[in-house]
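Of the protein chains in this complex, one is absent; all others appear in place.
Chain lettering (A and B) follows the sequence in which the chains are written, and residue indices restart at 1 in each chain.
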Amino acid sequence: MSRVLGIFRFRRKSTPLHALDPRAKFALLVALSAASLALSDAVSLSALLIVEAALLAVARSLREWARSLTGLSSLLILIFVLNFLTLPADRLFVAAAMALRFLCLTTAFSIFFLTTTADELAAALEASGVPREYSMMFTMSLRFVPSLARDLQTVADALKSRGLELEKGGLRERLRNYTYLLVPLIVYELRRSIMVAEALEARGFGAVGKVEPYVALSLRARDLAVIIVSALAACAVIWVVASGAYGTFLDQVRACFPRL
Amino acid sequence: MGDAILVENVYFSYEDLPVLKGVTLTVRTGETLAIMGENGAGKTTLIKHFIGLLKPERGRVLVFGVDTREASVAQLARRVGIVFQNPDHQLFAESVEGEVLFTLKNMGYPPDEARAICERVLKLFELDRYRNRSPYSLSVGERKRLAIAAVMSYDPDVLVLDEPTAGQDFFNKSKISKLIFRLKRQGKGVVVVTHDVEFAAQVADRVALMVDGRIIREGPARDVLTDAETLKRARLMMPQIPTAVALLEAEGLKLPRKPLLPGAFYLEILDLLNHRWVGP
Partner (left out) sequence: MALAELKRVRFRYAGSDHYALDEVTLSAERGEFVLLVGPSGCGKSTLLRVLNGLVPHFYEGDFEGEARVAGLDVRSTPTHILAKHVGMVFQDPENQLFLSSVEREIAFGLENMGLPRAEVKRRVREVLKEFNLESVKDRAPYELSGGQQQKVAIASVMALEPEILALDEPTANLDPLSALEILSLVTRLVNEKGVLALVVEHRLELALRFATRMIVMVDGRIAADGAPRDVLLKSGSIVGYPPVVLTHLLLKRKGLVSDGVPLTSEELARVVIGKWATRYS
């Protein structure tokens, strides 16, 4: 579990991508996601993945991404197999495309979260007009995701050490045993949220309506460039897909795949 | 007294960060061992190896002769009970007695026997008047006692307590020390992970100091808790009594024995004042 969550955890590094304004990185995320959803063949999606890998390389975060692939692999295989089994025709072609699409989407999000801190994100949200309470709520959730993962592990450890069998046994039995984790986890997180709320109150959160944020976000030339390029690229992809040209391309690719 | 848990040159990493770097340790029944050191030294990671919650990358851990890699946690837990620091991580039943019965059921006790044991255990831990209340309605000290009671109910041979005195008041700390003494008299093994040097001075027979994933010193409590230099490396201090003894020694007043506790120190001071021990 922590392996998978690892791709969404910020790592402090000094790279051009980390240094971009969060809004620029967000534009990049939107463009990459739009492309992932618009494209539907394994060849274009592989090309997209290569572009994303290049971005990860710029962010010097390839290793974190690669490490989490092992955790994601089970999901990827699941998607591939489900598609393969349930489609009437072109199974291999579509299944491969779906699995790749999933990978492209998660990688796009991973690029964003690996290079953006929770409060950069909050600053971006606030600069875009989101009220402080909501942006705080968002960043708090992100900030506590690793804590939640750790608490889940601790609760599982505590119950296992009281004899609860979570490692062996039939699927149904194990699922039922896992439900025992819910109550202590929920109670613990509720308690934690009260403590966090107390601390926020104690530091005057909500004292005034409009707050002048400590971090002043300003879009520099390179941020604007990234935003414009992302927007243009996304539009280009969507335009190509919507046009007839993509249809013919799809047929050609499909023909290359064994008829399954 | 025999060997209960053997940790043999264990290495363990978490997300590529080495946490345990070659730890060797023996836990014996009839003895109380305190594992001490600053947070992040690897103490909790180490005790998780005792029941196989974590398996070593290199080296091995034997629990009553069984390699932890070859048994499930539930099986190992039958002989080694662990109570983690925060009782709220494991309390979930609708009632206090439900908590205890849950553990007993998992350990395979038939319902009648389980009820009888539950009653006995709740009385022992002075929790019987709360038996039908929700665990979350108890105070923090009572919840801690309940967590210990639930684990002790099935009578494991070794009890491991992770920071049992952190945030506990005097009353609860005494209860916990008394429990540990009773367990020792019964021939059980007890492991206490703590950075409370006064508590260790009271209950520990042996102390192991951990720094940065390694055990830098292990030995009788009397020797380790009076080793100011090594304690400092582990971000610890000598307990109050040995500190006072060291100050006396600095003035030339050497005591023949190294007391850790007030009672023993008091007797030494009586001797000192009556017989004018003076060292070189």
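Simple rule for what comes next: contacts are C-beta pairs under 8 Å (C-beta built on N, C-alpha and C of every residue); 3 or more make two chains touch, one makes a residue touch a chain.
Because the structure is predicted, anything quoted here is derived from the model rather than measured.
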Chain not shown: contacting residue from A:Tyr178, A:Phe205 or A:Trp239: A:Phe205
Which of A:Ser46, A:Thr117 or A:Gln153 contacts the chain that the document leaves out: A:Thr117
Interface with the unshown chain - residue positions in chain A: 10, 12, 117-120, 139-140, 143, 147, 192, 195-208, 210-216
Footprint left on chain B by the chain that the document does not show: 37-40, 139-141, 166-174, 195-198, 201, 232, 235-237, 239-241, 243-244, 247-248, 251, 253, 261-263, 265-266, 269-270, 272-273, 276, 278
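One rule holds in what follows: only the chains that are shown with their structure count from here on.
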Touching residues on chain B, where the partner in the complex is chain A: 15, 48, 51, 53, 72-74, 77-78, 81-82, 84, 86, 88-92, 102-103, 106-107, 136, 150-151, 154
Residues of chain A defined as touching chain B within the complex: 2, 6, 151, 154-155, 157-168, 180, 182-184, 187-188, 191
